[in-house]
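As you look at this complex, bear in mind that one protein chain is not there, while each of the others sits in place.
Our next item is subunit A:
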Amino acid sequence: MSVGIAVSLAACADSERGEGGDGDSNATLTIAGSGKPKNFDPIFNDDGESYRPIRQMYETLIQNKAGTAELEPALATKWEVSPDGKKITFTLREGVKFHDGTDFNAEAVCFNTDRWFNMKTPAAQSQMIYYADVFGGFAKNETEAGGDPLYAGCEATNPTTAVLSLNKFRGALPAAFTLTALSISSPAALKKFNADTVSQSGDSFTYSDYATKNPTGTGPFKFQSYDASNGTTTLVRNEDYWGEKAKVAKLVIRTIESEPARKQELESGAVDIIDYPAAQDWKGLESKGMKVEVRPAFNVLYMGMNEKNPKLKDLRVRQAIAHAINREQLVKTKLPEGAEVAKNFMPKTLDGYADDATGYAYDPNKAKQLLAAAGASNLTLKFYYPTEVSRPYMPDPKAIYTSIAADLTAVGIKVEPVARPWNGGYKDDVQQAGKHDLHLLGWTGDFNDAYNFVGTFFGREKAEFGFTDKAAFAQIAAADAEPDADKRKALYEQVNRDLVGKYLPAVPISHSPPAIATAGNIDGLVASPLTDERFAPVSKS
């Protein structure tokens, strides 16, 4: 099983659709995820477990073509960006209705965008993480952490045309309109169920009836119920869906946190699809007649080097470290099949990827020479790695740490390991306090945009890297601000070359493909690099 096979499987699934073999239309499809959804209002969420049910109930203006990160029409059939990048005109699909029977139209789109921009209370604003990320700020920022708003307004020029105005061009748009967070809700339902009410309750927040009991979108499945005690969401087919209707009558999404338990559920036939099977189980599952769909890798794992440490401020030392790591070996032995050594800090499929960026071949002698030249032969470094966590780009942090630490020791660098629980101090120590010298971290992309990777990491000063090069920040900002697609691509290619060759604030390690597994009688699942799987075309026989 390789990524190649999975990708071609995905392609077959595409062509099989609609050629019969649609399975049992009364079937219930059961999916096991690894965590409970937070709530069902797209705008207040930022995690995959909440998005899994939301993606089946809601639609965005633009979506990702199945199995890729390419844009394709969804609720908008067409979109046009003005030359200065400050106006986006959406032509909307006709004949679409929300689950509550009200019409989807340009006014509904503007109602949603206005709602996001005008959201009140610090509680609500703090939970609109993707909105704030893309649109900068709100009509009135309730806390000082708010940024400059990008949104200037929305006008429904006729029922099928919505014109969005921005204060300046932003490279992330229009691709960011594929973000599940920016799904379109029914204005009537938003009003009826007081969607904007986010209340503080002790140290946390509670959400309105809209977010918990009445999510209302336009998607192929409708909300039926949520059993909060075991995290089971039940959705039913939307018989009035504008497009091809769902192949199964009911979709049940269960929460099964433990990975071995998910595997047992699939093997016993209690569930049809499980997410994130462990890489070492892929072959075993396939030998028992299950299908393992490997998602194309849309992530990156890197090892950061904190330049707050004066020794690491020296480029030669960072280059020495890059040469010291045997990444080929690491990828082969510690990462799932299909994983690749990373050359850039973003995946190949994105515009702006530079295939000719400096590679740092495994060369311990060169590493030693560079360290000696920099007068850093007796280097001791605090190497932070997380515990109690497994991320798609980093299935087993300790194994990865061990491999890299051995390589570094081999060139004479003394490594002091510091293990911290992911939610219990790792992110705080590394991303806020910058207590480390070296650390492991990574990222799964949100949408098809280079800034979402390199800008997120290196677009500004961060405690994580101690990287302070103003020229680099300006270079990244200039690429993001360039409205011309070809020019932007060229600028990002240069950014990627320089990040690895000139600045090297971190060592790009790998891209790893996460998987999703299904029972043998399940057809039509297309694994998505963005984990943006849609279950409407999936059939069960």
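Please note the rule applied: contacts are C-beta pairs under 8 Å (C-beta built on N, C-alpha and C of every residue); 3 or more make two chains touch, one makes a residue touch a chain; residues count from 1.
One rule holds for everything that comes next: contacts and distances are computed from a predicted model.
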*Out of "2-oxoglutarate oxidoreductase subunit KorB", "Membrane bound FAD containing D-sorbitol dehydrogenase", "Small basic protein" or "ABC transporter permease", what name does the UniProt record list for the absent chain?*
"ABC transporter permease"
*Contact with the hidden chain (one of A:170, A:420 or A:488)*: A:420
*asked:* For the chain left out of this view, which of A:170, A:222, A:254 or A:436 touches it?
replied: A:254
*Touching residue (missing chain; options A:102, A:206 or A:349)*: A:206
*Per the definition of touch given earlier, which of A:268, A:287 or A:365 contacts the omitted chain?*
A:268
_Which parts of subunit A face the unshown chain closely enough to count as touching?_
28, 30, 35-36, 38-39, 46-47, 122-123, 126-127, 129-130, 133, 143-145, 200-207, 212, 228-232, 234, 250, 252, 254-258, 260-261, 264-265, 267-270, 388, 420-421, 423-429, 431-432, 463
